[in-house]
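The structure follows.
A single protein chain has been omitted; all remaining protein chains appear in their positions.
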Amino acid sequence: MDRKLVVSSSPHIKSPETIRSIMIDVLVALFPVALMAVFLFGFRALATMIIAMVAAMATEAIILRRKNLFGDGSAAVTGLLLAMTLPPAPPWWVVVIGSVVAIGVGKHIYGGLGNNIFNPALVGRAVLFVSWSTHVAGNVWIKPVPFGFTADAVTQASPLVTYDASLGDLFIGTVSGALGETSALALIIGAIWLFYRGHIDWRIPGSFIGIVFILGLFDGGLYMGLYHVLAGGVMLGALFMATDMVTSPVTPAGKLIFGLGCGIVTMAIRMFGGMPEGVTFGILLMNGLTPLIDNMTLPKKFGEVKKSA
Amino acid sequence: MSERTFVGGIHPGYFKESTSGIPIAPAKAPSQVIIPLQQNIGAPCEAIVKVGDEVKMGQKIGEPKGFVSAPIHASVSGKVSKIEPFNHPMGTQVLAVFIENDGQDTPDEGMKPNKSLEELTPEEIKAISKEAGLVGMGGATFPTHVKLSPPPEIQIDTVIINGAECEPFLTADHRLMLERADDIVFGLQAFMKALGATRGIIGIEDNKPDAISSVRKAVAESSGDYNIEVHPLHTKYPQGAEKMLIKATTGREVPPGALPMAVNVVNQNTGTAIAMAEAIKLGKPLYERVVTVTGPGIKKPGNLLVRNGTLIRDIIEQCGGLTSDARKLVLGGPMMGLAQPTDEIPAIKGTSGVLVLTEEFVKEQPIASCIKCGKCVEVCPMNLLPSFIGAASEKKVYDLAEKYGAMDCFECGCCTYTCPAKRPLVQWIRIAKGAIAASRKK
Amino acid sequence: MDLTMSIVIIGGLGVLFGGLLAYAAKRFAVEEDPRVEVVTDLLPGANCGACGLAGCSSAAEKIVAGEIPVDSCIPGGKKVADSICEVLGIESVASGGRKVAEIHCLGTKDVAPDKFDYQGVRDCKAAMMYSGGFKACAYGCLGLGTCVEACPFEALSMGANGLPQVDTEKCTGCGVCAKACPRNVIHIELADRKAKYIPCNSKASGKVVRQACEVGCIGCRACVKACPNEAVTVENNLAVINREKCTDCGKCVEACKRGIIKDVGTVLVLK
Amino acid sequence: MHLLAIIFVAILSNNIVLSQFLGICPYLGVTKRIDTSVGMGMAVIFVMTMAAIVTWVLDLFLLQPFGLEFLRTIAFILVIAGLVQLVEMILKKTNPALFRALGIYLPLITTNCTILGVALLNVQSGHNIIETVVYSIATGIGFTLAMVIMAGIRERLELVNMSNYLKGAAVTLVSAGILSLAFMGFKGMVTL
Partner (left out) sequence: MSTLAQEFSKGLLKENPTFRLLLGMCPTLAITTSAFFGFGMGVSVFFVLLCSNIVISVIRNFVPDKVRMPAYILVIATFVTITDMVLNAFVPELHKALGIFIPLIVVNCIIMGRAEAFARKNNVIRSILDALGMGVGVTMSLTLVGIIRELFGAGSIFGYNIMGTAFEPMGVLATPPGAFITLGILLGLFNYAFKRLGIE
């Protein structure tokens, strides 16, 4: 022993998992979704995703004065998630501003990864939505052309406006919509990877999708229940946005409440609100409530007998 | 095979293969033993020998000063050369008795067989366990006679022998269960008799099928009138933690802050059961124990029977010495063991393992912000919120740390093991516990 | 009409509420000492706790009630004590000289080596939990900055040499850092008197100190012998200079074999 | 239904803090801890309702008959200031426990523009007495809701390492902005 011994607190072994490895897992999980987006909407979708990721990573690297663009990978995830909520081909500057807002305002105002209260990608998306709704909502939904990588863009109304898409199309994704929200199939494949790696818990997606389905039943039976689940951003939101570790509760009961809240607000906006889609607002609102939910749902300690009220 | 377990926990790499197949071998007695006068939780002992005294092997050299304490015995015969403070595995300096070994191993006259178990009364068993200086040998070193003396209003109905050995790397208990299963059963019978318990359970993790069958065989052969069951347990850390073991074997949950006695259960370690058997059968006090010497930093890992007071350096030497990239010395297992600043530390009754880790294990990773992934919450066997306790402790908001359950943590290390942000949660919790205890005292 | 009604209504409301309030003030009067507020304003408001109480407002309460002396506020010093006396209408009390924090250790990494590599929470108290701290010297500064974090006046900073430094302009001598230091390296001493001091805290024997640190006091008594004023004494293997007796003659400095005796206010003390 | 609509609008889609910008000072000042924001919220609900009733009566029976609407500001603020002080004194004497819980917030309420704002909004939008009461209570609840959410966020932010420049009011404002974005989702859900 020529060097000094190391002394530290127990435990002396650590799992190989790091933040970076988790972020890479999330990127892997988003890969089928991204692939599907390119398959349906062509190379313009790829361009949107790359612009968003690069802008997000560059913003973070500048803020942290870090040379390594990828870093812990969280900025890449945020950028890609933001792109997933955007239409296939918004103007490039809209994407860049969205990424800058997401990383700058949504994340680094709070001191960076882990400290933010609101999901950065959704903050970016909400700001874009309020600022330039003509570019990110409205008449921007390009009709999907499978294998039409360079096909001309023809827009059509969102299935959340028309309510006439077939459930099969919604499941496969051959409908118009934001890059990452059309194909429930791809989203589920990605989410299975995350489940397998233990990065998401069934509670948030389960309660979110469950309550959307149940409320959908009231909107027109089984068909509408499924329609509400498959159309729009519910799958993307429930599987990838609401499950964002940083901005969702850590307690098991809290996760259920969180998912329920997201679903209820989403459906309230869809059914009664002034906008066709409410996933973004639902999740952002519940993000704000997360600290309170955590505080109110402290788990029962091992061996503790709940005091009878 | 019913696998019972608890909620939470982790599945670290176990690293047991390197030593689980190596039979226990007696370690060479060193030329000098250094026996600290504090070997268990509770008050330290008072030396009852003087410098220059000749002592015999097994002779009592330290007399306990309080109830929660156990006597200490010489592990070699020879001459007391000095009594002065020396390094202690707890990281402090503690008064220790230095004995020059004369190599004769002259046994003390007091070491003679007791009556058979059938003839002994519960009181006598307790007295034997106290005189023999028995303590919990899993690491916590709680004096055994205290565990055998529950308050009169509590009737213990179950004694559990902890053969889980859930700490990675360690195999001492595993070997004992293979080689000394009869003594384990005998020890358990003694505990049951002392407590008037009607049920004995030996819990063994199911990654040790050979131990399970060995102990099962011993139970079938020699349990006699005693109702003893062998429970295979789900392999998961910290299955061997007192409260988790009780939950897994009996389904009872020990309330926060309480001892297993609260649910009428007493836990004992396999090593303690064997020491109990030896104390009754041979009159032999606890002055040596099996230690697993292992880890990637050890050239020839093994399981050694080590005399109390042997320097870790001598033990390591007998195992071929250290590899060149050894960087960390841990007494105990990798999850709860204590890292040592030097190898000039004596082995004591609670030393279950000598673990030497190499460079790759000690690479310091930067502490990132908590990303609230909740993985620590999932794995916490006590159902606490380690991430929040850690964050509160980092900011020195100790009342918040208490609210999230800091005081109920038993430092199993699952949270720190799991944390992808590499946050030293256990250490923060430990700091918070200290601060909370200090403020309560005020 | 408008004007009259305006006056009547506003006046009426004024009279109504004025009357009600006047009545309520009498009917629901609760005794309070107005001086508490004044004294609270006088105190520095850093809530440092040097007075031993939870904060400045509770200190003010106790001062007004006469439960603690008027000069209880150490950071405020004589100035604050005097103005409190003025408010309370009592005679000014003589208050001692200004005090500052003084770092009693010179053991930078080069001269006082570590005995092992510590990994974990960067906080001195946390580091003390593992084998009593990683420095070979059991008394020296660990340099993890717990005192810097504790200082309510931003008077301490971590120097490039790994030891804390005191900004004597900002330091009020409140002693929070001294309490925060788990090794009691920081002493609160008189600031204004010209004197020498020995920046070491080691109570270990000379032999141990020699092994652990190149700039530690070994208790050799050379300074004791050299001092013409009997200002230096050695207790627990550590030489201490009595600031009242020291005349700043410098004889001890010449005598010290390890060359560690310094002027008060020069070593590790900026400005 | 109409009253329910008033409640919905007052609490969610037209939240007094997050979309009407009233009561920002206490919002920045008192949202450091959850329990104090609950206390403040309760005090606001109480005073707001009382003040709204008194000013509504005053407006209907004194100011309007004489055509003195221009005196509203003066008269209302006078009433509110007096009322708050009265409540404070009475509470202090008769119910010290409640005073300790709410009393410390009362002085803050005098200069809380939500109270005067709601009183003025009530008379400006021609609410009847029932609408006035409902609107005031709902607004108070909306205020409390916004306060408590922010307090939760700030308690959590206490435990993170963030820039000293942004800590406190700055990050509270940004968070309020994002919350306000989230609340925009309720826009248009109910129209009055």
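We call the chains A, B, C and D, going by the order they appear; numbering starts again at 1 in every chain.
Simple rule for what comes next: a residue touches a chain if its C-beta (ideal position, glycine included) is under 8 Å from a C-beta of that chain, and two chains touch if they have at least 3 such contacts.
Remember, it's a predicted structure, so these values are computed and weren't measured experimentally.
**Q** So which of the visible chains would the left-out chain be touching?
**A** Across the whole assembly, the hidden chain touches A, C, D.
**Q** Pick from D:V47, D:L106 or D:I178: which residue touches the chain that isn't shown?
**A** Within the whole complex, the residue contacting the unshown chain is D:I178.
**Q** From the listed residues C:L21, C:A138, C:L190 or C:C220, report the one that touches the chain absent from this view.
**A** In the full complex, the listed residue that touches the missing chain is C:L21.
**Q** Residue-wise, where is chain D in contact with the chain that is not depicted?
**A** Chain D touches the missing chain through residues 18-25, 28, 70-74, 77-78, 81-82, 85, 110-113, 115-117, 120-121, 124, 163-166, 169-178, 180-181, 184.
**Q** Taking the full complex into account, what residues of chain A touch the chain not shown?
**A** Touch with the absent chain occurs at residues 97, 105, 109, 126-127, 130-133, 135.
**Q** Write the list of chain C residues that the hidden chain touches.
**A** Chain C touches the missing chain through residues 10, 14, 17-18, 21-22, 25.
Methods note: only the chains that are shown with their structure count from here on.
**Q** Identify the chain pair with more contacting C-beta pairs: B-D or A-D.
**A** If we tally the contacting C-beta pairs, A-D comes out ahead.
**Q** Could you give the separation in Å between the centres of chain A and chain D, each centre being the mean of its C-alpha atoms?
**A** Once rounded, the distance between the two centres reads 34 Å.
**Q** Just give me the whole-number Å value for how far the CA centre of chain C lies from that of chain D.
**A** Each chain reduced to its C-alpha mean, chain C and chain D end up 43 Å apart.
**Q** Can you list every residue of chain A that touches 2 or more other chains, as numbers and ranges?
**A** 3, 5-9, 111, 114-115, 294
**Q** Find every residue in chain C that makes contact with two or more other chains and list them.
**A** As it turns out, chain C has residues touching two or more other chains at 115-116, 119-121, 129-131, 134.
**Q** Spell out the residues on chain B that touch chain C in their complex, using ranges where they run on.
**A** Listed in rising order, the residues are 91-92, 339-342, 362, 364, 394, 424, 427-428, 430-431, 434.
**Q** Which of the residues in chain A end up touching chain B in this complex?
**A** Listed in rising order, the residues of chain A that touch chain B are 1-3, 5-15, 17-19, 21-22, 72, 111-115, 198-199, 201, 245-252, 294, 298-305.
**Q** Considering only the defined contacts, which chain D positions touch chain C in the complex?
**A** Its residues touching chain C are 62-63, 66-68, 71, 74-75, 78-79, 81-82, 85-86, 89-90, 92-94.
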